[in-house]
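One protein chain omitted, others in place.
As written, the chain order gives the labels A and B, with residue 1 at the start of each chain.
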Amino acid sequence: MSIAEQPLSGDLRAEIRALAQAEPHPRGASVAALRLVQAHMGWISTPHLNEVADVLGMSAADLDGIATYFNLLFRRPVGRHVIMLCDSVSCWIMGRERLCAHLCRTLDIQPGQTTADDAITFLPIVCLGHCDHAPAMLVDDTLYGDVDTPTLDHLIDTLREPPP
Amino acid sequence: MTTIRIDGREWPTRPGINLLQACLEAGANLPYFCWHPELGSVGACRQCAVRQFSGPDDRTGRLVMACMTPVSDGAIIAIEDAQARAFREGVIEWMMVNHPHDCPVCEEGGECHLQDMTVMTGHNQRRYRFTKRTHRNQDLGPFVKHEMNRCIACYRCVRFYRDYAGGDDLAAFASHDSVYFGRAEDGALQNAFSGNLVEICPTGVFTDKPFSAVYTRKWDLRGAPSVCVHCAVGCNIIVNAREESVRRVVNRYNAAVNRYMLCDRGRFGHGFVNADSRIRMPMRSIDGHPAPVPTRDAVTQFARMAADGPVVGIASPRASMETCFSLRALVGEARFSTGQTQVEQACGQLACTLLRQHPGVIPSLHEMESADGVLVLGEDVCATAPRLGLSLRQSVRQPTFSMADAAKVPRWMDAAVRTIGCDAPSGLFILTPAPTDLDPVAAQCFRAVPDNIARIGFAIAHRIDPSTPAVTDLTDEQVRLVEHVAATLLAAKKPLVVSGMQYGSPALMRAAAAIASALARTIPASGLSLVLPECNSMGLALLGGAYA
């Protein structure tokens, strides 16, 4: 059974229950609970979504309607790392299209896809609030500004190192 | 007297409604989608745009959505304003950007609200020249067909299914122009009123799947008004047939009973009419096998049998009054059986008696929606009278409506009312042996066997009217329950007690009637409703007869 099909751990379920109890209605914790699952699993599989819905007392349809509404919640598997390259106006003016093309060539994928070795998923993202250092990108939790192709190449090498 | 001016002409109207309702009641051709008389206004589709002027000297005015604008005395609006017309035409054009334009093969044809509104706005030239976004459809089960490309995202389906009917397996997914209405995964829609999607959806996204299987155009159907036979509520329907075979059942508006909604059993339960196993001709046993015989021969044969000896007539609580009466006249009272068991018969007659004796009100289904304190005593109405259960579901909104009234938000301003009332308490109590679909909206549920529920019922009656017999040996939990229920019912302006024959318990119905009578001493609008099992159970109770 893949990790996406294994039930969530007891600790994680307890954490989600605690989040729910801190809200006037358990559904108030829906985004926090989904983010929590994604932080552990990288994405939110359907079995895991169903489990969270169960803990929160919501229907799966209700919770999935929320999950699919938000840009940062992944309902499909992602690679070990996610590169999110800002595609908003200031980064566009400062040359992000060239960086995008470089990433596509180097990784041999299109935006929205994951590399064959499962290391990297490349996504566009809206304005990161780092416009004075455009082009900007978010790689997992780390913000990069003034990105150029050497930075990208060095980063890709690091990200492609096999996990320990 | 409230008057508004539409396109320069004065129209009398009613206070408390919105401008869209006023225009429709004045007979104006103002298109709309997301407003629905039962669901209220949300202002999503933007189709009902009119130009409103602040006063007679205002030459510019501004576009407002009629469904979101309360009627005010002296309001001045223009429907035929050029910019408003252009905007309304634009709304249709936007909806058509992704629409498949498959009217020739779409089941909605002939009763398609989108077609009607498109013609009404005059839009007929396609200017969008790019690709359409498309969706994959889901298998939603045997009754409702799914064709998402036709969706105009009016959000009526989820508002009806979730907010009105309490379903939770249909939802809106994704966002912007990818928004999708369906289930988390393929599977039959779980809510007992899912079939109403077929009529509430203004396009062909949700259609009647059994009807589609032997499809015919609406204008080739013949229709007759009728009454549903699947339970005792008596929802009004229209039966459509073609070439002498029943094809489908649709809702027929009745202001007191079902209004716009039917349950799925009533809508899709007509299969028995066309079933192969249905007896369509008189049958006689010949050489040990049943064989059809011509009617005249059967009548002759029957006359010989009757001349030979006594004939017993067995009626049915699903047969019409005319049929039952004729049968009784034919065989005589002493040989007439209602076709019910002893228990059924006794309970039916008891129900009839109790209702006759009730000093308060016997409410219609629509009146039940405004009950502000409801006790369901020992009857799973969602199973035995589903449409009644749907009305009780609406009744729990009464505290919300009071809060909206206090905040001066009109009751038809649906989303705002739900925001204001998000923590409003429920006034519904459900005391049944097993869980019911109404449990999630009840203030309190209590599980017990029918006899104990009856005892608690009598205790509630005693709590309300101490001159009725007391009940002893209640547990602490039961005492608290009695207190809670009695207090809620006594504080209500229109309390309602609902019970029935589901468990064959005369005691349950007597207890319910006792509570309702006790309430009626001080609250004249106190209601009693007793659910009988079959469409003509009440008729037979009135007719009387021997047991099976």
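Simple rule for what comes next: a residue touches a chain if its C-beta (ideal position, glycine included) is under 8 Å from a C-beta of that chain, and two chains touch if they have at least 3 such contacts.
Keep this in mind: contacts and distances are computed from a predicted model.
A chain of the complex is left out here; the name its UniProt entry carries, from "NADH-quinone oxidoreductase subunit F", "YciI family protein", "Uroporphyrinogen decarboxylase (URO-D)" or "Sigma factor-like helix-turn-helix DNA-binding protein", is "NADH-quinone oxidoreductase subunit F".
If you put the hidden chain back, the residue from B:266, B:313, B:386 or B:421 that touches it is B:421. Contact with the undisplayed chain is limited, among A:48, A:80 or A:130, to A:130.
Note that of B:6, B:49, B:112 or B:229, the residue touching the chain absent from this view is B:49.
Residues of chain A in touch with the missing chain: 22-32, 34-35, 65-66, 69-73, 84, 87-90, 92-95, 97-98, 125-134, 138, 141-143. Counting over the whole complex, chain B has residues 42-47, 49, 62-64, 68, 87, 90-91, 94-95, 97-98, 127-128, 130, 133, 152-153, 155, 172, 174-179, 407-409, 413, 415-416, 419-423 touching the chain that is not drawn.
Basically, only the chains that are shown with their structure count from here on.
Work out the mean CA point of chain A and of chain B, and you get 44 Å between them.
Contact residues on chain A toward chain B in their complex (touch as defined above): 24, 46, 49-50, 58-62, 64-65, 68-69. Touching chain A in their complex are the following residues of chain B: 168-175, 183-185, 423.
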